[in-house]
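Pasting a structure here, questions to come.
Of the protein chains in this complex, all but one are displayed in their positions.
Each chain gets a letter, A and B, in the order it is written, and its residues are counted from 1.
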């Protein structure tokens, strides 16, 4: 494998020595650009008490290109689709090389705290969210209980 | 390739109404052409990072308009001219703990740092780092200021001034 850029080594070290509360990210032994991630559901959100598994990959062009991130745990959220893909501007058009793994994961955690049904990825969920927010949040709580229980 | 040959054969054997024959031949040719083009396109995309020599060769064969259309980044970066014109920051003006927001290295860790400053927001980066970013983007990585808004203004500067700046950059 090609040598790992210094920046990635630095980021990885800092994720271990100075972890973000509620978030873990560990590289796989056989692929140091591929991270196993967990995010705790934010307090006060329908995802509270849930522990969500994600995967993150730093492509060859990182940091010129955004990391790739996906939920592995099923989640009911208007900006996360059935395959775990996330609709978040900084992962697409609004990426900047000054962002990093920890800021990306914090943004994902923030997205759990404030879903944006007006910019949906999962259209059926977004529709539910707009029509019946209380019901949608209840579904999200049930899914958290069912799939993301700690 | 086989399909192109087939098309030619169709055309040659078309002894009926010449106008009709030609248009039918062209339609088949277009389909074959489209197919080859999309195969080419997918190869161009898939092989990208793996075989630079082949990609360079393929790229040379492509018309420039298609190159832009097919490359993932839509070529909306700043011009090389603009990047070259970014003012350098002299080493002694850099704080000991100042770091490049792209590579996360302290500027002063490098014995001869080549650091530039963006014109309006004044954020500083290693030239090497920011050049790659600005070649495909127009925003400051730190504040998202649209850097190239200034591009036109920079062009309007009178030449002697610009040359002066460039010289300062080279030797300053």
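In this text, contacts are C-beta pairs under 8 Å (C-beta built on N, C-alpha and C of every residue); 3 or more make two chains touch, one makes a residue touch a chain.
As a working rule, contacts and distances are computed from a predicted model.
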Among "Catabolite repression protein-like protein creC", "Vacuolar-sorting protein SNF8", "E2 ubiquitin-conjugating protein" or "Trafficking protein particle complex subunit", UniProt-listed name of the chain not shown: "E2 ubiquitin-conjugating protein"
Option touching the unshown chain, where A:13, A:60, A:89 or A:133 are the choices: A:60
Residue among A:14, A:74 or A:102 touching the omitted chain: A:74
On subunit A, residues whose C-beta touches the chain left out of the figure: 1-2, 31, 33-34, 55, 57-60, 68, 70, 72, 74, 82-85
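The working rule: only the chains that are shown with their structure count from here on.
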Subunit A to subunit B touching residues, read off their complex: 5-7, 10-11, 60, 63-64, 94, 96-98
Subunit B residues within the subunit A interface of the complex: 49, 101-105, 129, 132-133, 136, 139, 141-142, 144
